[in-house]
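Yeah, one chain of the complex is gone here, protein chain that is, but the others are all in their spots.
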Amino acid sequence: MEKNISLTLKVWRQNGPKEKGRFETYKLETVSTGSSFLEMMDILNEQLVNEGNEPVAFDHDCREGICGMCSLYINGRPHGPDDDVTTCQLHMRKFKDGETITIEPWRSAGFPVIKDLIVNRNAFDSIIAAGGYTSVSTGGVPDANALPIPKPDADEAMDAASCIGCGACVATCKNGSAMLFVSAKVSHLALLPQGRVEASMRAKNMVAKMDELGFGNCTNTGACEVECPKGVSISNIARLNREFLVAKFKD
Amino acid sequence: MINLDSKIPQGPVAEKWSNYKAGQKLVNPANKRKLDIIVVGTGLAGASAAASFGEMGFNVKNFTIQDSPRRAHSIAAQGGINAAKNYPNDGDSVHRLFYDTVKGGDYRAREANVHRLAEVSNDIIDQCVAQGVPFAREYGGLLDNRSFGGAQVSRTFYAKGQTGQQLLIGAYQALMRQVNAGTVDLYTRTEIVDIVMVDGKARGVIARDLVTGEFQRHFGHAVVLATGGYGNTFFLSTNAMGSNGSAAIKAYQKGAAFANPCFAQIHPTCIPVHGEFQSKLTLMSESLRNDGRIWVPKKKEDAEAIRAGKLKPTQIKEDDRDYYLERRYPAFGNLVPRDVASRAAKERCDAGFGVGATGLAVYLDFKASIERLGEDAIRARYGNLFQMYEKIVDDNPYDTPMMIYPAIHYTMGGIWVDYELQTTVPGLFAAGEANFSDHGANRLGASALMQGLADGYFVLPYTIQNYLADDISMPRMTGDEKEFVDAEKEAKDKFEKLLAIKGNRSVDSIHKELGLVMWDFVGMARNKEGLEQAIEKIADIKKEFYSNVRIPGSEEGMNVELEKASRLADFIQIGDLMARDALNREESCGGHFREEFQTEEGEALRQDDKFAYSACWEYQGEDKAPVMHKEELTFEVVKVAQRNYK
Partner (left out) sequence: MSTIFGSSIGRKLLMSLSGLFLVTFLIVHLSINLLLLIPDGGQMFNVAANFMAMPLIKFGLQPVLALGFIVHIIYAAVLTAQNNKARGSAKYASGNNTTDVMWASKNMFVLGLTVLAFLLVHLIDYWVPLQITHGAASITIDGVEMHNAYALVNAAFADLWRVALYVVGSLGLTIHLTHGFWSAFQTLGLSNNIWRKRWSVIGIAFAWIVGLAFSMIAILQYVLFQ
C-alpha cells in the first residue's frame, strides 16, 4: 500500500555547459510511494520555487517510458534501481524511508552537460543521420504486402527498433560506448528486406560517425543491455560487428 | 474579416483529390531550390512534411523544442494506424473508412478532407513498410491487422504496442536522411515564439533557443505548424509534459481562425489519478479493449466494499458484475468509440459503482481472454502494456483486472485549415493534431497517426506547391527587415514581462488550478451554468497569473520555468476559447457533451439544424472576446444520423 516517506536528495547542479558543477543536498519530507520519481522531482522543484530558488533542470517529456527524453543516473544506475524502466516509470516504492538518493546527469564525453541534470545527446541524431534509414523518398514504393517478411525476422527487427534513444547504454558503459544504440538501428534495418539493400553502407557509415564523435570501444561487458529500459540485446552488437566486418572485407 | 473559403475541389467526393492534383500549380525543380519552408514540430506530421519537402528539393528549416525530433509525442501512440487495405478481406474499402471516420466524428468533419484521408491511408502503410517500419506480421509473412473502436472491420496496422514510436522513427529517419543531405536544417531545443507577417502573409518565425535563451529570426516563404494538440490545458492529460498549444495561439493571434476548440477527446482507458502530485496520466492502449472486458460491480455495496479495500475484484462473482458496455451496446460491446466509452464509465462512477480508492475507476478485465487464448497469447499481444501498468500501479493485470478511467487525450479542434491545409493566414499551414480538419467532434482510434502522416507525406507536398508556385520570384529575406525586428522585440518584451512579475506562485500551481477548472467545467460533461462560471474563473486565473507568478532565474541560459510560464499564458487563452466554444455549441456531439442535450438513455443529442458547422474563432485583441464565424458543413455522401452502436 502507499505510504509517505522522507528523503535526502544529493543533486548535481551545474549552471551551464562550461561552468563547474557541485552537489546540493535537499530534504523532502512527505513523498508518496505511489509517486513516480519525476513527480518527486516536481515536488522538489515546487519547494525550490516557493523558496525563491531556481528549480533543478532535468529532461523529461512523455512520462510513460517511450520518448527517451528522461535520463538521470540514480544511486549508481541509469534510470535508477529498477529493471526495464525509464526514470519516469520508476516509482518511489523502490526507495526506503529516510534514504539518501544521489542524482547525477548521464556522464560520458559524448554527452556533455547542458545544465544541472540535462545533457546534450545530439550525437545520437548525428549517428542516425549518417545512415540510420532506408534511402526511400516519399511515394513510388511497392505495396506493403509485396514482400513477405518471416515473422521471426519482423519480430526481431521490432525488438531492436524498440530502442528509445535515451542513452542509458552510454551512461552505464565503462567505455562510454554507443555500440548498443548503433547496433539496434543497424539490426532493425538489416533484418528487414527493405533495409537489407543498404545494410553494408549503413553499418560502415554509422560506425564511422560513432567513432568520429568520440564514443568508446565496446568491450562486451553487457552493462548496456542490463540497463537498457527496453531490453535491447547485445546480440545486436554481434550482428553489427558481423555486418561491419563483412562490409569492410568486401571493399 | 477572415476568409473561411474551404476551397473544396469540384466533382464527386471520391474524385475531388484526383481533380485537385490534376489542376493544381506545381513548382519546378530549379525553383524549389529558391524556396524556403519553415516546419514547426517534428512529430508524425512535422517530420514527414519536412522530410518530404527536403526530398522534393525545397530548403527546409525544421524546429523542435525537444533535444531530438524523435521525442515528439507522436511517439507515445500505442495501438495502431488505420488504412483501408482490406487485407483481411472483411469488407473494408476507402469508402467505408471515410464513412466510419465521418460517423465516428459525429458528423462534424468536412467530407472532402476525410475522403482524401481515407484515400491516402493505403499509401501511408506502403511508405512506412518501405522505410522499414516493423509492423506486426502473420506467420505467412504478410501484415497483421487488428480491430479498433468504432469499426466493424480489422483495419488497424500495428507494431506491438508501440506503433506511434515505430512510425515516428520511420519519419525521423527520413528526416535525418534529409538533414544529412543538407536539405533540412534542424533546430533542436528551439521554440517558436511568434510568427512574422509581411504584407499579410506568413513569412517567418521568431524562435527562442531554449539552451541559451537567445532569440532568432527565420525567414520562410511558407510556414507549416505541426505542433500537436492543446490537451495540456487540463494540466493532467495523456499528453507529454512539453506538449503545448503556443504555436497555435501565436497563429491565432496573427489572424488564423481557431476552429472547434471545445472538441477534446477523453480517452476511456487511462490509469486513474492517484494523488495531488500526479504530473500526467498514462494511457493504456485502446487495443486492450479487443480482449479486455469492462465492468463495475452490479451492487453498490460491493463497489463500496472495494473502495474501502475490504473486497477484491476477483472475489466478485460473474453474476454480480455489470459489463455495462456489452449491456448497453451489444453490437459494438467493448469496442464502442472513445467518447461513448468514456461517458459510460463516468455515468457508472457518478452513480456510485466506481471502484479504486477514489471511486473514479472501472475494471478492464482480461480473465475471459486469458482463459480462452492462454496467458502467452495475451502476453504476446499486450505484454509491454501490462508491464507498464504493473510498474505504475504495482498490480499484476494477469491476475487482477486493470483499473482505468477516462482522461484528456487528444484535441480534435485546432487551427482552421482549408482543403489545402492552409489557415486563414496566407502562407501559414497547419498539419496533424494542430489543425482541426479530419476528426470532427470525435477521433476514432488509430486515426491520429493516419492523419498526421497523411498531411505530411501526401497532402502538404502537393498543396503547398499550389501556394508557392506564386512565390517563385519572391527573394529570400534576411531577417533584418522591420517586420522581423519588430516581431522579435515584441516576443522579447513578453518574456521580460513574465520575468518581471516576481510573484509568489509557481507556474505549475497556477496551471493545476486551470486544469481543475477545465476538468470540472469543460471536461466530460458540460452545461451552460458551469461554462459561464469557467469563463469567469479562467479570467481570474489569468489575472492571478499575470500578477502573481514567480519565475526564478533570468532570460539568459536555460530557464525551464520561463518556458513553462510562456506556455501557460497560452493555455489560459485556449482554456477560455474552449469554454466559449463549448458554451456556444448547444448540442452534444462526439467529445463535446452538454448535459442539457442528451437522449433519455443518456446518449449525445446533436442539433444538426443549428450546429452542423465548424465554429471558427477570430482573435480580436488581448482581453477582448473573440468573434465566432461559421463554416457550414454539408454532407453529400454520408447520411447524417444519430450515431448508433447498439
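The chains carry the letters A and B, assigned in the order they are written, with residues numbered from 1 in each.
Operating definition for what follows: contacts are C-beta pairs under 8 Å (C-beta built on N, C-alpha and C of every residue); 3 or more make two chains touch, one makes a residue touch a chain.
On a predicted model such as this, the values are computed, not experimentally measured, just so you know.
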Among shown chains, those touching the left-out chain | A
Just name the one of A:127, A:184, A:218 or A:232 that touches the chain not displayed here.
-> A:218
Any idea which of A:42, A:59, A:125 or A:243 touches the chain not displayed?
-> A:243
Residues in chain A touching the chain absent from view | 10, 12, 23, 73-77, 81, 102, 104, 107-110, 172-177, 179, 207-208, 210-211, 214-223, 226-227, 233-235, 237-246, 248-249, 251
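The definition used in the following text is that only the chains that are shown with their structure count from here on.
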Between chain B and chain A, distance of the C-alpha-averaged centres to the nearest whole Å | 26
What part of chain B is in contact with chain A in the complex they form?
-> 48, 51-52, 55, 66-73, 75-76, 85, 87, 123, 125-132, 134-143, 159-160, 162, 164-166, 169, 172-174, 176-177, 179-180, 186, 188, 211, 238, 240-242, 274-275, 277-280, 282-283, 387-388, 391-392, 394, 457-458, 461, 506-509, 550, 552-553, 557-558, 560-561
Residues of chain A defined as touching chain B within the complex = 2, 15-16, 32, 34-36, 38-39, 42-43, 45-46, 48-50, 52-55, 57, 59-69, 82, 84-85, 89, 91, 93, 114-115, 118, 120-122, 124-125, 128-139, 141-145, 147-151, 154-155, 157-158, 161-162, 164-165, 188-189, 192, 194-195
